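Sharing a structure here in structure tokens format.
Removed from the display is one protein chain of the complex; every other protein chain stays in position.
Our next item is subunit A:
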Amino acid sequence: MTSTTEQVGDFADLAATTLLRFATAGSVDDGKSTLVGRLLHDSKSVLTDQLEAVERVSASRGQDAPDLALLTDGLRAEREQGITIDVAYRYFATARRRFILADTPGHVQYTRNMVTGASTADLAVVLVDARNGVIEQTRRHAAVAALLRVPHVVLAVNKMDLVGYEESVFAKIAEEFTAYASDLGVPEITAIPISALAGDNVVEPSAHMDWYGGPTVLEHLETVPVSHDLTACPARFPVQYVIRPQTAEHPDYRGYAGQIASGVLRVGEAVTVLPSGRTSVIAGIDALGESVDIAWAPQSVTVRLADDIDISRGDLIAPSANPPATTQDVIATVCHVADQPLSVGARVLLKHTTRTVKAIVKEIPSRLTLDDLSQHPDPGQLVANDIGRVVVRTAEPLALDAYADSRRTGSFLLIDPADGTTLAAGMAGESFASQARTSVQADEEGWDF
């Protein structure tokens, strides 16, 4: 094994690069596909055969230039209609970082797809047409990014070539957006003037905007911090699977396998198992074959405890010094993602970390209008793409954090028990759209991941 590692010496740096997951959002004609195409193309991530395929199809349709949107629209229906229907995931790399791009559709009716893309994103790029400025759809995208607690938002003011590369146009849009997004609680906003078509400030710095001293889009993507001080977050370890070999070699091994959702686990630490409340001490941590003293999110590990206590899939191991509260009454914001509506009184399944429990929708206190962030009280039901507040009663207690504190242990799914459909994406606790908006803004330390 040692010889193999030495062989790849030149690539040790490449293997040690970090991973940034980001999502793009923009209205239909804002040039999102062009921006994505430009990023992929200029970072040399489009290979010859892919480009040839795009050129061939573009030519067969009588188009003069290759339509870079064809790189990302992978389904027959998308190519036929010239629109993006579903999230596509793209992969590219530079010498500094690897990227996973969730390319999400801009259509109003696909808000749920932006939610899907944003749920795992460290960063969202919101695209605006410089000629139109901040429009309703921009506000909707900012609101979804804020709601999903995407840590970094980039405002890309596109088509600067069509407004004479005027600084004042950019400044006005950046100011309006930053004020709106900050009000929603977005912690970090970077505004960049670009022309995706001409290539200004996407990968190469623009020669037309010497008044702009900030990074290009790619430079920002390469340097934005993705590692966070997880020691500041309490540890959360949802048990996925109990490993018990019961072999001659390992007759007594009993390990709890899972992915650390937040924080750091250390051997010797006193822990509490929820919801039972039993306590023990971490006797060992196995990090995929290596015994370690310390492990942190999002590592997949196996934890061994000093005491032989009853623990199974769905339990949560947390430091005794800082465990989450358990509750059977979940108050949350949900984004409704299914075609069938969600009504008061509905019996559903709730999947939280590794635990799935029966639940009833007790109340739907309000539905949010993303355009102006106004609340419509007691809508009775939520339909596809609606965002609303819900109160859900669960059959068993859940160790639930606020989504503001943890995207992983504060999120859940509502599932239709009849056919397994994913009905809604849930985020526990207060949202930016609730009455307590000021407290959310004050809680910036919670934006850890």
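Throughout what follows, contacts are C-beta pairs under 8 Å (C-beta built on N, C-alpha and C of every residue); 3 or more make two chains touch, one makes a residue touch a chain; residues count from 1.
Here is the rule we go by: contacts and distances are computed from a predicted model.
Asks: Just go with whichever of "OB-fold domain-containing protein", "Putative acyltransferase", "Probable sugar-binding periplasmic protein" or "Sulfate adenylyltransferase subunit 2" UniProt uses as the name of the absent chain.
Replies: Hidden chain, UniProt protein name: "Sulfate adenylyltransferase subunit 2".
Asks: Of A:Leu39, A:Val337, A:Val361 or A:Val392, which one is in contact with the hidden chain?
Replies: In the complete complex, the chain left out is touched by residue A:Val337.
Asks: Could I get the residues of subunit A that touch the absent chain, sorted low to high?
Replies: 1-2, 4-5, 7-12, 14-19, 47-50, 53, 57, 71-77, 79, 85-91, 93, 97-98, 100, 112-113, 115-116, 119-120, 226-231, 240-241, 243-245, 247, 249-250, 253, 257-259, 264, 286-290, 292-296, 298-300, 313, 337, 349, 351, 353-354, 407-408, 411-413, 415, 419-422, 425
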